[in-house]
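Note that one protein chain of the assembly has been removed; the remaining protein chains are unaltered in position.
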Amino acid sequence: MSTEKNQKLLLTGNEAAAEAAIMAGCRFYYGYPITPQNEILTHMATRMPQVGGTCIQVESELAAINMVHGSAAAGARTMTSSSSPGISLKQEGISYLAGSELPCVIVNVQRGGPGLGDISPSQADYFQAVKGGGHGDYHTIVLAPSSVQETADLVFDAFDLADCYRNPVMILGDAQLGQMMEPVVFNKKQNPNLYKKPWALTGANGRRKNVIKSFYPVKGELEEFNAKLQKKYRQIEAEEVRYEEINTKKADIVIVAYGTCARICKEIVKIGEKLNIKIGIIRPITLWPFPCDIIRRVSERVQAILTVEMSAGQMVEDVRLSVSGRCPVHFYGRTGGGIPSPKEILEKILEIIPIKEKVTCAT
Amino acid sequence: MTEKVILAGLGGQGMMLLGRLIAQAVMLDGKNVTFFPSYGTEVRGGTAHYHLIVSEEEIFSPVIEEADTLIMMNLPSYLKFKNFLKPNSLLFLNSSMIDKIYNEMCIDIFRIPATKIANDLGNVVASNMVMLGAYNAVKNLVSVPTFLSCLKNVLKGKKAPFFEVNKLAIERGAEFIKNSNLVNSHQLH
Partner (left out) sequence: MEPVYKNPKTLIDTPTHYCPGCGHGIIHRLIAEIIDDLDIRGKTIGLAPVGCAVLAYNYLDIDMCEAAHGRPPAVATGIKRVHPDKIVFSYQGDGDLAAIGMAEIIHTASRSENITVIFVNNAVYGMTNGQMAPTTLLNQRTLTTPQGRNEKYDGYPIRICELLATIDGSRFLARTSITSPKNIIKTKQLLEKGFKSQIEEKGFSLIEILSPCPVYWRMNPNDAMKFIDDNMTTTFPLGIFKDWESQN
């Protein structure tokens, strides 16, 4: 495919993620087939040789994440992708990447779980993505797109964030976003050499050796290293929070939702107006760092907050922590491939906030 | 203007290509579009279905709960998606493969013998384009020249000779609608 700048293309979220990675200078991709993210692997298999890059279809998710480890250690921009069960397999490797402070991008096109689950859209990997996932005290930066265009934009940004903080970045999408086709324009400028990597393994020619490791066996060293990591995480929390805010200023109720769910929630803002209910939306774009401050501020002036997820209630815990009892926090979720419909969400809102004037509810 | 279409048929009846080309054409004409294909275990022989939303405004939910139009290529597809119809929906049926159905919602039904028309043109796989011609004759969603240029991009190299028959199929589909006085008539069977 051609990817001339500013050309409008019709792509699936998966293809857009793959192409954006290439545009961002990623030349090393490792993947294993799993629905619903196969198009990333197949797109890379075609495109990487065209741009002088490497795409290996690996023997396992473990091999994929560890090849990413190697290419990141060698100083290159590198990516792997999978869907929920495969991301579980990668968790050991993600912990090592975070512990070795290696930059990379991991795409999770979420599907239903637990176990083998199914291949339909889900947001049930939120905890795994934002609370660590693997062992040890670490964070990955987690970006949640809600359209194909935003998938491309965030994958592009993910490589910069990874290099900037020497930290793994996860794109948390879902089957809907991965499989759906929408218009995309690749309009960001490629700048893969923005960040110097003097720590990378290139052979110790004329310099002292570099060692990439996460092992600190001498007492005290590991605590010191963890303190350094935590300092970095505080900086990311201070500087990298992203969210979209709609209609929150005069809202009676604010919905917090991300990704596919957020799109669906936007649909009912207008319906709410007809019913004389002012509905606002906060859409976290970074799930870690989580937009706590805006949710806290909004919670001081609304009647209630409703969190909508394609899960049994995961992000709602972070919403509750942000709100800290300032207003009631409600939850509506669907699991196992169920996608909340605008009608269902509106019914939930009407449960929380009774209609002020008698208006016929025509959904 | 928002148009929500579900296209479905037997895997191999070309619904994926049709939906994608419509999406591409309306995109090039400056409209917003989402196109959501079925994926996973349904391959050849199964029912393949596609959700297409076209709008001049931002498209929020990409999920169709009530369709403005169903384009159904075979009976299992119709049975699977008839619950997505609402009172003012349009239903386009490939009558070569869907026999009598009961019009329980008294909606507009367009019965196009798409497989037969395509077969008569010498290429049975062009039945999808017959359906497009018919659909577009009623809804006028797609600019035909833009659609044809998208089609030309797909039918390159060895496939180039198939362009003409596909183009003809679109025309025949449109003619069928114009000649049969079906527009806006409720049909009961």
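All chains are identified by letter, namely A and B, in their written order; residue positions are counted from 1 within each chain.
Rule of thumb we're sticking to: a residue touches a chain if its C-beta (ideal position, glycine included) is under 8 Å from a C-beta of that chain, and two chains touch if they have at least 3 such contacts.
All values reported here derive from a predicted model rather than from experimental measurement.
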Shown chains that the omitted chain touches within the full complex: A
Hidden-chain contact residue, picked from the options A:11, A:34, A:72 or A:175: A:72
Consider the whole complex, including the chain that is not shown, and state which of A:45, A:201 or A:327 touches that chain. A:201
From the list A:210, A:226, A:303 or A:341, pick the residue that touches the absent chain. A:210
In the whole complex, what residues of chain A lie against the chain that is missing from view? 28, 30, 54, 56, 58-60, 62-64, 66-76, 78, 92-93, 96, 100, 201-206, 209-215, 217
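Heads up, the rule we're going with is that only the chains that are shown with their structure count from here on.
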Find the geometric centre of each of chain A and chain B from their Cα atoms only, then give the gap between the two centres in Å, rounded to an integer. 35
In the complex, go through chain B and note every residue touching chain A. 20, 23-24, 27-28, 32-37, 39-41, 58, 60-63, 65
Give every residue of chain A touching chain B within the complex, in rising order. 8, 10, 35-36, 119, 175-176, 179-183, 260, 263-264, 266-267, 339, 341-343
